[in-house]
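What follows is a short report on a single structure.
Omission of a single protein chain aside, the complex is shown with its protein chains in their original locations.
For chain A:
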Amino acid sequence: MTTPLQRYTHYFVGFTLFNVLIQVTRLVKEGTGKTTLAIGDGANDVGMIQEADIGVGISGVEGMQAVMASDFSISQFRFLERLLVVHGHWCYKRIAQMVIIKRLSRFSLSSICYFFYKNIAFGLTLFYFEAFTAFSGQSVYNDWYMLLFNVILTSLPVISLGVFEQDVSAEVCLQFPALYQQGPKNLFFDWYRILGWMGNGLYTSLVIFILNIMIFYNQAFRAEGQTADMAAMGATMFSCIISAVNCQIALTMSHFTWIQHLFVWGSVTTWYLFLLLYGMLPPYYSEDAHKILVEALGPAPIYWCTILLVTVACNLPYLAHISFQRCFNPMDHHIIQEIKYYKKDVEDQHMWRRERSKARQETKIGFTARVDAKIRQLKGKLQRKSSTLVLPNCMPSPC
């Protein structure tokens, strides 16, 4: 198996002519249909860097022009491997866990993950409530809650997931370049995952809505005999959503620094802080939410019991699913995480070193994989032949 590094080095050319670099890059891009990466350090490489899908500039002896024109810049060529294998892998995982609309050349595939999950969970509760308001368009939540939902209360954890998530550490990524395969193989962008997350959002919205309606039905919700009005039920339902959705993201994260802790638990705390401060505003601004936490909901045990129940009920299927998956169908990075966790790499150095060296050998693949590789090679040759007919003044690539 070739490492990605080896595959891309096939297309590096040592010419210095400005035009030639651009044309060759274009030829490779169109001829093979693959994602191209170009790396260069001089002013003559700027065109090539911009032409390629991913441009990497090296800052150095020849100045900063290459760096300014590039998508990524590194200071030495040897860092390319780390860039590809470590950051490329992490980047792929993080984006897969956030949301991205990614249009591939052959088919359109929107990857829906956490962003859509939380918005489905939130939005559907509004729709369900409409059935109880004679479809008049009254929302069960205060306008301010809805405004803050996507701005503050659930956005920061996703950002920390997108920026900081590491399923395996940097050294492991470098030792096991095969993990990089998870990217090109699109292991994380498939319909099963997308529909699963959407289903999870649907389930969460149903649980939140039905439990809240049934618990606050029409009887008193406090020992002093008061019944719940729409403001109380709306605030409770919203608190349930915030807790459930933030616990969900905590379950999907595998790498917790102080930043993740701050953002996830901080989001939940921010909601309560907001409710407190909003309630303190005069009724002109807060209307029915005036003093709602301090006076109505805070002292009511049913409020806290409801939040706990809903949070656990919403996250239970996901927890069961990932436990089941880890047990019966673990993915590569799961096994590596387990090795690290049990410190097997330290205890069993022989095994660890042997597997690392195996990852670098070009053989050790099964029969079908070799056949696949041969087919890919032949297809490539065919495409190159047809593209030489189209582009009259291009040079054959030295593969």
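General remarks:
Rule of thumb we're sticking to: contacts are C-beta pairs under 8 Å (C-beta built on N, C-alpha and C of every residue); 3 or more make two chains touch, one makes a residue touch a chain; residues count from 1.
Convention: contacts and distances are computed from a predicted model.
Name of the non-displayed chain as stated in its UniProt record, restricted to "Replication protein a3", "Molybdopterin synthase catalytic subunit", "Phosphatidylinositol glycan anchor biosynthesis class H" or "ALA-interacting subunit": "ALA-interacting subunit". Only one residue in the set A:A69, A:M233 or A:I249 touches the chain that does not appear here, and it is A:M233.
Only one of A:F221, A:F238, A:F263 or A:Y278 touches the chain withheld from this view, namely A:F221. Listed for chain A, the residues touching the missing chain in the whole complex are 1, 5-6, 9, 12, 14, 59, 75-82, 85-86, 132-134, 136-138, 140, 164, 166, 170-171, 174-175, 178-179, 181, 211, 213-234, 254-259, 282-284, 287-288, 290-291, 295-296, 300-302, 305-306, 308-309, 312-313, 316, 319-320, 322-323, 326-330, 332, 334-342, 344, 347-348, 350-351, 355, 358-359, 364-369, 372.
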